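Please read through the structure below; I'll follow up with questions.
The complex appears here minus one protein chain, its other protein chains still in place.
Right after this comes chain A.
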Amino acid sequence: MTGVAADVDDVVLLTRGLSKTFAGTTVLRDASLDVRRGEVHALLGGNGSGKSTLIKLLAGVYDADPGGTIEVQGVRADAGEWSPTLARSAGLHFVHQDPAVFGSLTVAENLAIGRGFARATGGRIDWRRTRRHAAEVLKRFSLDISPDSQVSTLRPAERTMLAIARALQDQDGAHDGVLVLDEPTASLPDWEVDILLGALRKFAAAGQTIVYVSHRLSEILEIADRVTVLRDGAQVVTREVAGMTEGQLVELIAGRSLDRMIPARVGDIGKERVLSVRGLVAGPLRGVDLDLHRGEILGIAGLLGSGRSGLLRALFGDLPATEGDIRLNGAPYEPSSPAAAIRAGFGLVPEDRGAEALFASQSVRENLSAAVVPRYWSAGRLQHRRERADARGLIAGFGVKPASDAALAGTLSGGNQQKIVLARWLRRDPLVLMLDEPTQGVDVQARADIYAHVRRAVEAGTAVLLVTSDFEELALAADRVLVLREGRVCAEVTGADIEPHRLTELSYLSEENVA
């Protein structure tokens, strides 16, 4: 767990007064970070806490506001002058969530590609030396893989390890340099996480300094020596991890104590049940139970990778369910395709509007009718006039600008595109409308309009499943919220308890603490 006993004064990475302002909004204020040689230092914070900004400042990707300083292993510079080159030469190495390894190349090639291949006479690649170097690096990082393996055949944890080895291969000893791991486990399944953590623990024991960014608190408790917590762009605390509990970490991240967070469970709300899901297993989902009632907005909260979008996809017939029982108005419901789900009365506003919802090269009218084309098929032809009249009605009703049914959908602003996608489904009076991040990239006015329309549909009886990372929005819009965590519903929040802080806390909590 703990690396070699580090000299307390031997600070290898030090920042002072680090700030960053975007267009008048300060996202990071006067942040200080001090990382000691040979320790695993966790960096924690919720969405918008300034954590990613801090990492990007360290990497030299963003320019800091003037006034701060960054010092790495004696290389000291004004934070405003810090650059990627400076970061690299000072010994900061970054490995991100999605390790940039080349799947179709071999391990040896991947290790050589950043630093240059060993050359033989005539400039050709000296494969023998390249392989030998690779074998040495793999041995040094205790990676039991062959230099000749193709990277795509490696398991996910090994790929991340390879990226780490590549970043650190030219470092002389384990005591030099700082390895910054940015959410290395976010896309890894549990058993792969264990493998990766095992390897990291070995590095740490050998004296490697690691800055570790992760949402998974159990990992932090397992691997980190000290932790720095950021909240609302400011550093809250830096302290030893030993002896801390998950609850205490959550308290630091969310800024309030644990005792007020256990939600009151409510039973049946006593309304007409439209959809009931029991033990749904599909993709990232590991047994989800939920009930959805007529005229209800049910919010789904959770972190990235918790299975939020997967749940909507499974209900929409776009992600096959392997287990579970779904009932729609009491009757068994097993959607085999989106077409079947739509016939059953579902509608989905997907997360990635541009790629998954919009037909950019088709007109607004065609986009509006995309899910109701057969309605206009009569007397052996498409009734374009009737379609146009309906489209104009919807455009006026939803306040789409420009108010033209012939404009190509791709030319509209994000908010207007989203109104079109929403109108496409609402015109069908869906039984269940599912919204995945419906206000992403949408301006404030359009956002209000969108929720006004959703609310109207709900009052007319539509049941809504709402997924959004914006917990403020969830608090405002949802009648009830389920918190998903690692593919399961871990909590249910109702009424006045639906409140951004609590949702953040619950998203981080593990099941033991809720039960």
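Throughout what follows, a residue touches a chain if its C-beta (ideal position, glycine included) is under 8 Å from a C-beta of that chain, and two chains touch if they have at least 3 such contacts; residues count from 1.
Heads up, the rule we're going with is that contacts and distances are computed from a predicted model.
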(request) Using the UniProt record as the reference, specify the protein name of the hidden chain from among "Autoinducer 2 import system permease protein LsrC", "Sarcosine oxidase subunit alpha", "TIGR00659 family protein" or "Succinate dehydrogenase iron-sulfur subunit". (result) "Autoinducer 2 import system permease protein LsrC"
(request) From the listed residues A:D10, A:E272 or A:E356, report the one that touches the chain absent from this view. (result) A:E356
(request) Return the single residue from A:G17, A:G255 or A:P338 that touches the missing chain. (result) A:P338
(message) I need the residue numbers on chain A that touch the omitted chain, in ascending order.
(response) 316, 318, 337-339, 341-343, 348, 350, 355-362, 366, 369-371, 373-374, 376-377, 380-382, 408-412, 424
